[in-house]
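Here's the structure we're looking at; comments come further down.
Every protein chain of the complex appears in place save one, which is left out.
What follows is subunit A.
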Amino acid sequence: DPQKTAFLLRKAWTLYSVTPLYGFCRARLRDYARLLGAFIAAEKQKGLAVEVGGELDIKAALSSLADLRGSERDQAALLVQLSSRSRASSRSSEDKPVWSGWFCSVFGDDLSENVPEHFTCLPLFLTHGAETYTALVGSWFQKTFDCCFRRLAISPLNLSWMVAMWAGCKLDRAASAVELVFSVPRLSHPLDISYAIHPEDAKALWDSVQKTPGEITQEEVDVFMDCLYAHFHRHFKIHLSAAKLVKVSTAVASAHCDGIIKILHSQYLPGVLMLLTELAISQIQ
């Protein structure tokens, strides 16, 4: 299990929410890969996908990741990989991965239980690679399965949940600092404030706030954040609560408000994906 999902770690993934796919059939993955490859080649012919190295052929591959799901009610994750092969060589060992994306659902019951037949629910879509390829793959899926993609932005409210949850995670190795990045609005020159906290201090703070292990409430997250804000104000006389929280970084994962995530620890992968699935579903509904 950890071997197969290792490629997901330590990469910056761009997040999208996807509405349910209509008429998707797991048995036809090879067909879909062929059709997707042909679509991309056709678009390149039209000159719509202008990429450096136009003499490269793009090959598509679709596969299922059976273990990447929350419960049996979730659909298995779907991985899409684009690789390039220079026309000069025909050996498949020369394929260079250029883009990857995967659809998943981790405890996405809120969406899947209300959906009619013939629909497949995989509300979270993560991509890594050039935006032009994301657009091509997205438009093929939209055309083929009548679904809709939207960038998944993460609000400061949700980012503070993430930092509180992840700062409290127990890690055996020495952890990296907990970092929060704020952007200050309404200034002539944009100002970013980076607030780094020793991971042990952050965990100690969260442990003193959390009442029931395994449960997190909005009040607890508020108290945690207020302590951090108060500490900063005491030293720098700046109210971080008036600034916009744009990025949070912990040893478990880091997240940016534009909808970019990086997962660093395989142990917490399901937890992070569950949270992201929830965000994706609330954006769809």
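Here is the rule we use: contacts are C-beta pairs under 8 Å (C-beta built on N, C-alpha and C of every residue); 3 or more make two chains touch, one makes a residue touch a chain; residues count from 1.
Basically, contacts and distances are computed from a predicted model.
Hidden chain, UniProt protein name from the list "Glutamyl-tRNA(Gln) amidotransferase subunit B, mitochondrial", "Centromere protein M", "U6 snRNA-associated Sm-like protein LSm1" or "Dynein axonemal assembly factor 4": "Centromere protein M". In the complete complex, the hidden chain is touched by one of A:Leu122, A:Ile154 or A:Ala255, namely A:Ile154. Screening A:Ser64, A:Ser86, A:Asn114 or A:Gln218 for touch with the missing chain picks out A:Gln218. Here one chain is not drawn; of A:Ala12, A:Val115 or A:Ala242, the residue touching it is A:Ala242.
Seen across the whole complex, the unshown chain contacts subunit A at 153-157, 160, 185, 218, 225, 229, 239, 241-242, 244-245, 257.
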